[in-house]
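Worksheet for the structure shown next.
Complex shown without one protein chain; remaining protein chains in place.
In this document, chain identifiers A and B correspond to the written order of the chains, with residue numbering beginning at 1 in each.
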Amino acid sequence: MRKDQNLGEYLRTQGVSRRGFLKFCSATASLMALPPSAVAQVAEALASARRPSVIWLSFQECTGCTESLTRSHAPTVESLIFDAISLDYHHTLQVASGEGAEEARHAAMEENDGEYLLVVDGSIPLGNPGYSTIAGISNLDMLKDTAKGAAAVIAVGTCAAFGGIPQAFPNPTGAVSVSDIITDKPIINVSGCPPIPVVITGVLAHFLTFGTIPELDHLGRPTAFFGQTIHDRCYRRPFYERGQFAHTFDDEGARKGWCLYELGCKGPTSYNACATVKWNEGTSFPIGSGHGCLGCSEPGFWDHGSFYKPISAGLWGSKETLLGAAAAGAALGIGSAMAARARKNKAIKESEADSS
Amino acid sequence: MTLLDFARGPALQWSLIILVTGIIWRIVGALLLSSRKDLSVARRKSGLNDGLGAIATRSLPAHTFEKRIRFQHVTGYAWHLALFVTVLFFGPHILFFESLLGFSWPALPNGIVLFSAAVALAILIALLIRRANHPVQKLISNADDYISVILCILPLLTGILAFAHIGGRYETLLAIHLLSIEALFIWFPFGKLMHSAMTFPARFQAGTSFGRKGIKA
Partner (left out) sequence: MSALDSIAVQAEYETGNVVPLLHEIRHALERLLNGEDGTVIDMRSLPLAPGEEKRIEDALGKGEVHADLDALGPTTILETSYPGVWLITHRNTEGEVIGRFIEVTRFPSILESQPEDIRTGLTALGNRLAEDSA
């Protein structure tokens, strides 16, 4: 796609009919979790959409987010959207590296100053700049430098959005999230470990279509995808309401598809779209295959206790400490009883002395 | 740390430590209180039977006044029963106890538990209103009574809201529910809620001492 073309023109030159374009639009609206009634609006906006430049920075991450995105087989709607953006710098995907890559980044930044979209995956180590560098540049410096001219920042994955696994206790690298560092730009947090690919592209599609930031929740996540919990949309919910729980992964309840709350499902406290959008082209999601949600789209999900501990169970339970407390209580009781006795004996003596 | 992490972690830890220390302190203290040696001749030898008898008779309606206090009796029994069902037989509660005690027991269906929670809550609110308005009750109530009742209302109320996902995000509701119970834990040993540990031993003691004096408890 040429930079001076809009998306509508580009698709026509590719031989895509209006009907094909409308099909693309309904798939895109569905991708953005918009109601089907919004298709006309999407079509209008997309036809005249300009191709935004995207710079993708990868910091302390496992490449899972990029994998999640690129593993969706081409050419899907997602890949059409990718054709429609200009991915000018993606450290992991591009052929060039080192100086050459850095030049590409700087060129894209200059050419699209104030307009490009910055996508970040991975957390940023503050403990020591040397923990993670690209072409000798620390993550912190690169993020600050690149964010300056960005129109908006999309933090892809729980690491970039909230610190993620690198930040898990005891956080050896002093990892922080993008929003801990960048405070003067709109930031969209697309959390998940990894995020659902359709959600990543859905957010990109929204920016491409409307040129605006979607509505966000208090953690900066698009409410279209993160507005409800897994539990809100879970098909096992009726079992939860009735109190029918699987007690182990292979008991009668598990076979009957009962609720996984007792097995540590974090669905009730996890905001994500897995229960409806699902994974692997809509095939299934963890609960669909009998495993509870880990809560991967939530801040600190790694440190909320075991994945298999039910949410209603305490995170603390030390019998030794409670026995110690009991012993302390007993000592206090003995002490106060002795004191009371001493007072009483004294009073008796005094009264006996008085009466004699 | 999120509010829920705080409620499930440090807040739980400290409230439990205070609860256990406080209860044991008060029980041991009460047990070791000396009583003056009774120099009178026992009418008859009193024992286990008198103690248990007193527990039984004092737990049953008192006939003389029954008409006048029937309301308290019925609501009192219903409330305690509903509370036990709610606390001990709700699935997620059993998971909580299991994480502390290491063993579990079967749960009752949610419908039954929800019903008893609603009954317990309604009774408690009714009793609170009555306490605040009834001329005699008003006179004999102090801050301890009100604090104790309100600290029992809050976990019931927040628990129902959390279960039904009403009024906020589940993680917030659950955290508030846990914190309300932890407030109750902290208050428990120092207020009238201690009656749950003291009532039966006290009745037992009264029974044996009455027996010695030849009084029918």
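Criterion: contacts are C-beta pairs under 8 Å (C-beta built on N, C-alpha and C of every residue); 3 or more make two chains touch, one makes a residue touch a chain.
Predicted model only: the values in this text are computed from it and were never measured.
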Shown chains touched by the chain that is not drawn here: A
Identified contact with the non-displayed chain, of A:30, A:112 or A:132: A:30
Sole residue of A:206, A:221 or A:236 that reaches the chain not shown, by the stated touch rule: A:236
Contacting the left-out chain in the complete assembly, out of A:134, A:182 or A:275: A:275
Chain A residues that touch the omitted chain in the full complex: 16-20, 22-24, 26-27, 30, 33, 35-37, 73-77, 80, 233-238, 255-257, 275-277, 280-284, 288
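Methods note: only the chains that are shown with their structure count from here on.
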Geometric centre distance via CA averages, chain B-chain A, whole Å: 42
Contact set on chain B toward chain A in their complex: 1-2, 4-5, 8-10, 12-13, 16-18, 20-34, 36, 90-93, 95-96, 98-100, 102, 107-111, 113, 165, 170-171, 174
Partner chain B, residues of chain A touching it in the complex: 229, 231-232, 241-243, 245, 261-262, 268-269, 299-300, 303-305, 309-319, 321-322, 325-326, 328-330, 332-334, 336-338, 340-341, 344, 348
